[in-house]
Structures are given as structure tokens and as C-alpha cells.
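Of the protein chains in this complex, all but one are displayed in their positions.
Think of it as A, B and C in the order they're written, each chain with its own count starting at 1.
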Amino acid sequence: MAQTQLAVLFTSTALIIIGLYSAIFIDNIIKKIIGISFIEEGVNLFIVAIGYKSGGIVPILMPGMDASWFSSNSAYPLPFGLVLTSIVIGASTLAVMLAFVMVLYKRYGTLSTKVMLADTSKKEEYDE
Amino acid sequence: MLDFVLMIIIVLSAILALIQKDLLKTAILTGFSGGALAVLFQILLAPDVALTQAIVGAAIIPIFIALAVKKTQRSDS
Amino acid sequence: MNELIPLMVIIPIIAALLISAFSKFNTISKILAFVVAICLPVIAIASNYGLHYFGGYEPILDNVTGITYHPAIVYSFTFLQQIFIAATGLLAFLVIFIYLAKYRKVSGPYLFLLFMGTASVTAMLLTDDIFHLFVFFEILALAQVGIVAASSIDYSYEMALKYMILGSIGSPIMLLGIGFLLALTGSVNITDIVYAVHNGLVDSKSPVFLISLGLIFFGWLYASGLPPFHTIKSGIYSKAEPHGAALLQSFTVISMISIVLIMFRIYSSLQIFEVLIVFFSILAMILGVSLALTQTDFRRMIGFLAVGELGFIGLGIGLGTQFSITAGLFQALNEIIITALLFIGFGAIVNATNEVDTRKLGGLLFYHPKVALMLLIGGLAMAGVPPLSGFQSKLMLVQASLNCGYPEISILAIMVSIATFVVFVKTYYSIFLKPKPKDLDVENKQVPKTMIFAMAILLIIVVLFGVYPDVVTNGISNFVGGIL
Partner (left out) sequence: MKLYDQIFNVVKQFKKLFSPGPVTNADVSGSITAEIFIIVSLVLSTILLRHVNVLLAALVALIVAIVLISNIPLIPKFKLEQEDSLEKMIFYAIVTLSIIIVFLYWGGNLV
């Protein structure tokens, strides 16, 4: 395995671990959401690293290239196609979560997760 | 060599984004991380992914976060 | 007639887009929604079995190695897909019908979410491509969040945000597992992956393969709401509108079985896979039912019961024989219908009284006898009383676990059934039979006729499956024989 690919795998692991850490330990809801979006970025980086080929070329078949030379030298393009979709999904999920946060901020006046997303089952169950 | 620098930038700016007290700085540092990731994708032979990531990660997501911060509060307390 | 197979996904998506575009014109969107909703179960029943290759890319045979590759997304449509798509389509039709009749001015975005959710579960059932499944799984998560947030119940936004945050941990982890599989086999087509695994092209003892199982399994736990996600799953059921919750639980059940069947095809050579599934299923049954016993909000209670019943499905699949998997899938089909019946029935009570606390309710038998009778039959079916459909599937499960040499599991399953019955009787007593509290004003509100109609149709199916289980089980058994 090439050195670059190994380093990329370490980077993606670091991003995933940062995300999981922030999911538990960070209290501010916006930071928590950003932290969780790092998990998604780490996974995307990992999947791109699968397709990478050390010393290869970009998987675009230019006119004049030999097809068999191309197929043995280009990077594997399938993971790249998957990551495109995944990036867009991650961005839209983040946008929806931030929209929820904006609405809930008006109700609570704070960004603390402990206050905003606490246990609500007791509060509503028996209101005299 | 550039790729290792980029990886360090990605991880460092992700960590720095999460320890800022000012949420606007968090938004900017997230954009840093996303932009560096886009360049890294280009180095990893995925130009199409790099284009999408450059738009989404370096522009759209920081703007969303900045908008959310503007509508709520700026300091982390 | 194989052109009908992609239409099962495309028609609801186009309908969703059109309705949300023309939501200004109330009558047009109502008519469109109604017509498309009727089409959903009809297409599934009318279509022939077969495969559909997207873009016309047929499988390629590699002449050197003799391996067949699938270059494009493949949809496969068999009896199992037909029966589940028809059940979801019917449920979606009933839910949309209730919604259209309840509100004079319909909301385009809400109908959009209902149709998108139905389209995504249909695609998840049909697809033979693991990344395609993941994409529709994410769309489904967004649709579920929208359905929860659209309800007017208190704290629904909080619950929706919690579900999204947990989902944005769960689904990337699942994607990471898919990435591991892709790294091992170089393909996202499940048939190709299964071929590679079963023919020794992939080392099934390597840690990468095992960890891909762990990661996808975690995503499955999130999708199906088994522990540790049982609290959030029951929470979103209780925060959605009752008819929305009826559809939400069917989404959960179908995403559960579609992912677990894929995992079963890939990982069935690993012993530990079955151990994991049985462990989490037993945990779900114990936690779901015992937490349902302590609830005072009856929507929450049905939510926990629905999670507990999911354990039976997992148990059937975890035991791993043809008979037990058939039993598990049959239980899944019954659960979709019975839980929907309970959600709609209790939703009628919420409609009539605006009260969800069992301590403040009582004596409603006199006011709503039809609802009470149908709910009683539904609850008995869920607890597994003959001759209703829940009895048949639970009996099959108990027999299957005895055949496999695990009498403990059958005793546990029977105990959980009894506890389910206790939960149901306790709630039924406190809503319908207990003397009416003085401060409860039954505003002489009628239960909507559409709700009664929906419950009656579901009830007919419950009784039908109870008396003639062979109609379904033979076909499912053939399907299971094919994947073993």
C-alpha cells in the first residue's frame, strides 16, 4: 500500500474519532452538529482512498489513449461516483439539522444540548 | 509532500473548529477543513469529487453555519 | 411487463414532486394524491416477477475467469417484494385517504414526504445494489424526520432533531461498512459480493470483513430501532400524527428486513452474525415490553410494543433455518398490518378526546363501541391469540426455535407474547372499561368514517392471514429457499 493511501486512511480515522468524541462530549448544539458532520467527511475520504492508485492517472478516457493501458493505470472510478452522492446527502442533512436548531433556539434561548434536547416525556405527561 | 500538509490542515482545522469560543470562527475553520479536503480529493485522482466538495464543503456548509449562528447566538456558552 | 418494476419507485416520486409543485391548487393535488395512492398496491399486484437492469446494461460474462459482473443497478422483483410492496402500498393508500378526508386544505409538502417515504422503502426492497439501498435509506430518514416534524404534537421538533443527530451518526457508520465491502470486493452489487464471498475470493476470516459486518450491523440497529435506538424509535412514533405513525412503523419494518436480508446473504457463513442478531433481538424484546408496561402515554406504549415485536422478526432471521426465516418474514408482514391498525385505532381515540394520558381516560366503550371492538381484535392479534394472524407467525417462530434446539428462546418468546397481552389489556382497561373520570369531557366527537374504513380493511387482512397463512408462507418459503 502506498504511503499516501495509508496516511489518508489515518486522516479519515482521525476525522471519524473527532466526530464521535464531539458527539458525546461537546455541549453546544451547533458545534455538536459540525462535529458529527466530520464523521461523514472522514467516511467520504476513506471511500475515495479505496479508489486511489499510486502513480495512476485520473479515470477519464481521453482520445488517443490505449484502452488496455488506460484500464491498468487509471484509478478505480466507482467509489468516486458514490462519494459524490454522499457529499450532497451530508450537506442536506446538515442544513436540515441547522434549520431545526434555529427554530428550537427561539423556544429555549440557549444552544446547550442539555437544556434543548433534555428528557421531555415527564414534562408533557401530566400537565395540571 | 503537499498531501501530508493538507491532511494535517484538515485534522488541525477540524480540532480547532471544535475548541473555538466564537461560533463564527468555527464556521470559517470548517470551511478551511472542507477546502483542504477538496484539494486532497484532487490529489487522490478524483477531480469530479473535488469540484463538488469544493463547492459544498468550502462554500455552502460554512455559509449555512454562519447563517445559523447569525439567527441564534455567536458565543459558545 | 417488466417495465412495471421501476415504475413502482418512479410513480410515487413523480407524484410527490407534482403534488408539492401544484400544492396551490387544492383539488388537483387531492385528486392526484388519491389516484396515485390507489395505484401503489395495484402496480405491485399487477406486475410480473423478474429482473430489471437499469439502462439496459445486462450482466457481463468475463470469459477468462468465468465470473458474471453486473455493471448497472439491478432491481429484482419476486413474491417477497410483491407482498411487502403491496402491503406498504395499501397502508400508504389508507393513510393518505385518512389524511385527505381529515383536512379540507391539504399540505403539499406533507404528501410529498409520505410519497417519498413509500418510494424509498419500495426501492430498498427491490434493489440489488448496496449503495443504492444506502441512498434511499438516507432519503427515508429525511422523510421520517419531516413526517414527525409536521405533526402538531408538543416537542415533536425536539424528537425529530434527536432522531436526525442519531441518524447522522448511524448512517455514515453504515456507509463506512459498505466502503469496507467495496474495498474487499470492488463491487457494490450484492450478487457479485455474495459470489466473491462464497467462492473464496474474499477471506471470510479477515478482520476487515468482520469489521464491515460490525459497521453495517450498527447501521441496521439504527434503521430498525433495536436497542440502543429503541427509545428514539418509540419516541418518534409517539410524536407523529397517528396515521403518520402507522406509516412510519411500516417504513421501519421494511428497512429492517431489506437490510437484514442483504446482510444474511453476505455474512451467513459467519457464525457470529447469527449470535449478534439473536442477542440484540432478545434485548429488544425484553426492553421494549418491560418499558411499555411502565408507560402512561398510550402512544408511547404502542411505540415500545412495536419495537418489542421487532425482536421476533430478528429472532426468526437469527436462527437461520428456512422455516425460521419464513416465520420471521411472515411476522414482519403481520406486524406492519397489526401495528398500523393499533396506531390508527388509538389515533381515533386521540382525535375524539384530545387526551393521551391513560390516567385521565376511561369509559369510552359506551361512546366508541366500533373502535373498541376493532382495537380489541387488533390487540389480540398482536398478542398472538388464535385464529388471528399474529398467532400463526408466533407459533411458527416457537416451532422453529424448538427445531433448532433452543427451547429457552421459545419460552422467552411465549413470555414476551404474554407480557404484550398484559400491556394491551392494561391500556384497554384504562381507556375503555374503567369508569369515566368526571373531568373528561367527551365532546360527542365522531370518529372519522375513513378511520373506521381503514381499520376494517386491515382487520379483514389480519383475519385472512390468520385463517389461510399458506397464501403467504408458501411463497415466502420458496423465496427463502432461493437465498439460503
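The rule is short, and it goes like this: contacts are C-beta pairs under 8 Å (C-beta built on N, C-alpha and C of every residue); 3 or more make two chains touch, one makes a residue touch a chain.
A quick note: this is a predicted structure, and the numbers were derived from the prediction, not measured.
Chemist: In the full assembly, spell out which visible chains the left-out chain is touching.
Modeler: Counting the whole assembly, the omitted chain is in touch with A, C.
Chemist: Hey, which of C:Lys162, C:His368 or C:Lys394 is the one touching the hidden chain?
Modeler: Per the contact definition at the top, the residue touching the missing chain is C:Lys162.
Chemist: Looking beyond the chains shown, say which of C:Ile31, C:Val275 or C:Ala456 touches the absent one.
Modeler: If we include the chain that is not displayed, C:Val275 is the one touching it.
Chemist: Looking at the whole complex, which of C:Gly50, C:Pro109, C:Gly214 or C:Pro369 touches the chain that is not displayed?
Modeler: Spelled out, the listed residue whose C-beta touches the missing chain is C:Gly214.
Chemist: With the full complex in mind, choose from C:Ile232, C:Ile457 or C:Ile483 the residue touching the hidden chain.
Modeler: C:Ile232
Chemist: May I ask you to list the residues on subunit C that touch the chain which is not drawn?
Modeler: Where subunit C meets the chain not shown: residues 159, 162, 165-166, 169-170, 173, 205, 207, 210-211, 213-215, 217-218, 221-222, 227-232, 235, 270-272, 275-276, 282, 285-287, 289-291, 293-294, 296, 357-359, 406, 408-409, 411-412, 415-416, 419, 422-423, 426, 429-430, 434.
Chemist: Residues of subunit A in contact with the chain that isn't shown?
Modeler: These residues touch the chain not displayed: 20, 23-24, 113-114, 117-122, 125-128.
Criterion: only the chains that are shown with their structure count from here on.
Chemist: Counting only Cα atoms for the centres, state how far subunit B is from subunit C in Å.
Modeler: The separation of the two C-alpha centroids amounts to 37 Å.
Chemist: Cα centroid separation between subunit A and subunit C, in whole Å?
Modeler: From the centre of subunit A to the centre of subunit C is 27 Å.
Chemist: Counting only residues that touch at least two other chains, what does the list for subunit A look like?
Modeler: Each of 37, 94, 101 in subunit A touches at least two other chains.
Chemist: Of all the residues in subunit C, which ones touch at least 2 other chains?
Modeler: Answer for subunit C, listing residues that touch two or more other chains: there are none.
Chemist: Under the touch definition given earlier, write down the residues of subunit A that touch subunit C in their complex.
Modeler: Subunit A residues touching subunit C: 16, 19-20, 23, 32-33, 36-37, 39-40, 42-43, 46-47, 50, 76, 78-79, 82, 85-86, 89-90, 92-94, 96-97, 100-101, 103-104, 116-117, 120-121, 123-126.
Chemist: Residue numbers of subunit B touching subunit A in their complex, please.
Modeler: Going through subunit B, the ones touching subunit A are 3-4, 7, 10-11, 14-15, 17-18, 23, 26, 30, 33-34, 37, 40-41, 43-49, 52-53, 56-57, 60-61, 64-65, 67-69, 71-73, 76.
Chemist: Along subunit C, where are the residues that touch subunit A in the complex?
Modeler: So the residues of subunit C in touch with subunit A come to 131, 135, 138, 142, 145, 149, 154-155, 157-162, 164-165, 167-169, 172-173, 175-176, 179, 182-183, 186-188, 235, 296-297, 300, 357, 359.
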